[in-house]
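Here the complex is missing one protein chain, while the rest keep their positions.
Note that the chains are named A and B in the order they appear, and that numbering of residues resets to 1 at the start of each chain.
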Amino acid sequence: MQSFIVNLLNGLSYGLLLFMLSAGLTLIFSMLGVLNFAHASFYMLGAYVGFSVAARAGFWSALVIAPLGVGLLGAAFEHWLLRRVRAHGHLPELLLTFGAAYLLGELVKLGWGLGPLSAPVPAVLDGPLFSLYGASFARYRAFMMAVSLAMLAALVAVLRVSRTGLVVRAALTHPQAVEALGHNVPAVFTGVFAAGTALAALAGAIGAPLFVIEPAMAESLGSIVFVVVVIGGLGSLSGALVASLLVGCVQTLAVASDVSLGEVLSVAGVALPPDWDALTLAQLAPLIPYLLLVAVLALRPRGLFGRRGDHA
Amino acid sequence: MRKRDAGAEARGAAARPERPEHPEHPEHPEHPEHPEHPEHPEHPERPGTAPQTAGRGPSARSFAPWLALAVFLALPPFVGSQSWLLAYLAQTATMIVFALSYNLLLGETGLLSFGHAAYAGLGALIAARMFNATGMPLVLLPLVGGMGGALCGLLFGLIATRRSGTAFAMITLGLGELVVAAAWTLPGWFGGEAGIAIDRASGPRFFGLSFGPAREAYALIALWCLAASAAMFALSRTPFMRLANAVRDNPARAAAIGCYPARIRYGVVVLSAFFAGMAGTMGLVNIELVSTESVGMMRSGAVLIATVIGGTAAFFGPVAGALVLTFFSVIVASVTRAWLFYLGLFFVAVVLAAPDGLAGFCARHAARIAAQGWRRRRAAYLWSALAVLLWSAAVVLAVQWAYAARFGADEGAAGAIFGFGANAGADGAPLASALSAVSWWPAVALALLAAFCALTTRYAMRAHARLAPQAGRARVASSSGETR
Partner (left out) sequence: MIPALGLYNIEKRFGATRILRGVDLEIEPGERHALIGPNGAGKSTLFNLIAGGARPSAGRIHLFGAEITRLAPAAIARRGLARSFQSTSVFARLSVLDNLRCAAMLAERDRTRWWQRVTGSPAIDARAAEVLDAVGLGARRDVQAGTLSYAEQRALDLGIALAGGAHTLLLDEPTAGMNRAEAARAIELIRETTAGRTLLMVEHDMDAVFTLADRISVLVQGRIIATGSPAAIRADEAVRAAYLGERT
């Protein structure tokens, strides 16, 4: 029980990190209508750039410089490349981001080599925040949660309260009308794309000390993020939040548990061959997001908060 | 290659007045490498002829690509059956069937799938287990693999076809990753890290052939490739595929005529999974092994890239794409480790410049040449070709230089050329410092090349710009006779 709370908090922190990623992705999808397949690659780039900057100028500068730099790159990508194929429809846009994901992956290997890197946790954030019956909750994770929540609050504030947010929300559904009113809609598109990728890079820079930095990180986390947005309902920020927390908590709790598959299924009275029985939930953890996807889709094809019109 | 044009032109040209080409965007130079702005792929520029309907006889022209494919696959007996050639052709034949099966989803029904390798790998797995368990003849194995794939299609399709468009793509991604994760985790199923192996020669002999030698296995693969391609071609002519096209073009309208789009999609998923399973089994016959790589995301990405590069609108588009892909993944890969980077660059270039793929690109320009004459367009094409060549040279130089800096002696000859010793760039060390510790001649060469690139690109853009108003004039002249 004692470790359950800590594990739950760990799950929440992981879920909020996922939310940082899925929020940016949902914003870009709602705005541009295209799912940015390279989103996780920008996350990875943020982690690598953050690593390099932190090695020279310290952790805190990395938190500022990495998102800025990657955001600029994202803006350039949208402005010069993505816009060019927009006229051809959403499919070429998606394919372009898919190709960009490949290229970013190779560029990262070129720039930093194939091996894993480990980013150090800054001294002030190192160590446990509190201990609960022997299990400790890391300070760094609390920091991560704080940043994620702050970012969420800022996002809500900008979108709901500010004028820019108003223009963005209007341009979501009626870009031509907004343009006719004199707003520079293409610039808004670029801005949203840049903001989304900057968020992803921030997530990368922050998450770097917790996870290993390696060229494969984009693919593994990327698939989870895409699954999260589908579970939450494409285009819904609240859905992305709920789904991120759900996936984060379930997966973390599974990894932390010692329960085996046999034990779980014996509750239902199902018996399995011995080598299947011995499988622990921790070993099955990688499958959990995808099993959740199947379960949610089977029961509710539009996702948790998706709009009805979405499914044909 | 152009299933839509074959035969129809001969029939239609006499019967109706000259039809102007569909209005296009004026060719204006934007990107230096690609002077023309491509039109919307939904309305490609060609005389508005449509797919041949069932009942029209094939013309000599439509046999040409089949002949070419057969000749290509039949190379070994003539050129000499070296093992690398057989390996390359076998992989190409497998990828051809794989890409054609993928195009049933993408080109015909408008469904983008990121997890197609799951069907191929699972079909191969089922075939491998059947082969090892029952000792059935190897000749029929692709059929078994196909049915295994179709079974998986029946299962996964239930989940995937509940949505369409982007959601469908992400669901297939999730399902594909699920299969990969399960293959790694669940014991015994995929044979763990080693995978499941078969011994080709352990099956019953087929007219004296044991299929142990690579030659015989290749013959089997090539024949199945032709058979599967022919089957998919026949399938693409059926009215069912027209319904799939309708669902692709306008799902709301399709529903309004009484068609359930989800059911049609489901049917196509199952058919596509069947042929994917066949392709996976052909791969199994080739390397005698099915492993977690067979269902991996790398393979799913590869077939997507192959199909998009080749072009989704023509039947033989994916065939061309498969050839391009195996060119990169087998031939270029044997020379440099940067092959994936080159493939990515080429893919991005195709998506930017020719979203309808190589097949669409060729069809468009063939139509323009037909309309304007070869002589007039010759200069523009020559300049463009030169520009592309120079840009490619510059890119290759830069990329190889960078890779040599990072991976040093691992790059082999390339590393030595650039003057790098063993593993010049340690992991984590930034690239720039590694590059700076090197000879200067690549930099000079690059600068020179870049200058030439800029020059030729300017000429190419000018040449194409000169052609554009002529194209407009030709269109106006031919459309003046039409009443509206």
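Definition applied: contacts are C-beta pairs under 8 Å (C-beta built on N, C-alpha and C of every residue); 3 or more make two chains touch, one makes a residue touch a chain.
If you're wondering where the values come from, they're calculated on a predicted model, not measured in any experiment.
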item: Where the missing chain makes contact, among the chains that are shown; value: B
item: Options B:Ala255, B:Leu289, B:Ala393 or B:Ala465, residue touching the unrepresented chain; value: B:Ala255
item: Touch list for subunit B against the chain that is not drawn; value: 8, 11-12, 15-16, 19, 22, 42-43, 48-51, 53-55, 238-240, 242-243, 245-246, 248-250, 252-261, 484
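The definition used in the following text is that only the chains that are shown with their structure count from here on.
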item: Subunit B - residues contacting subunit A, complex; value: 30-31, 38, 40-42, 112, 159, 162-167, 169-171, 173-175, 177-178, 181-182, 184-188, 251, 255, 261-262, 297, 301, 304-305, 308, 338, 340-341, 343-345, 347-348, 351-352, 355, 402-403, 406, 425-431
item: Subunit A - residues contacting subunit B, complex; value: 29, 34-35, 52, 81, 84-85, 87-92, 94-96, 98-100, 102-103, 106-107, 109-115, 117, 219, 223, 226-227, 229-230, 234, 275-276, 279, 283-284, 286-287, 289-291, 293-294, 297-298, 301-303, 310-312
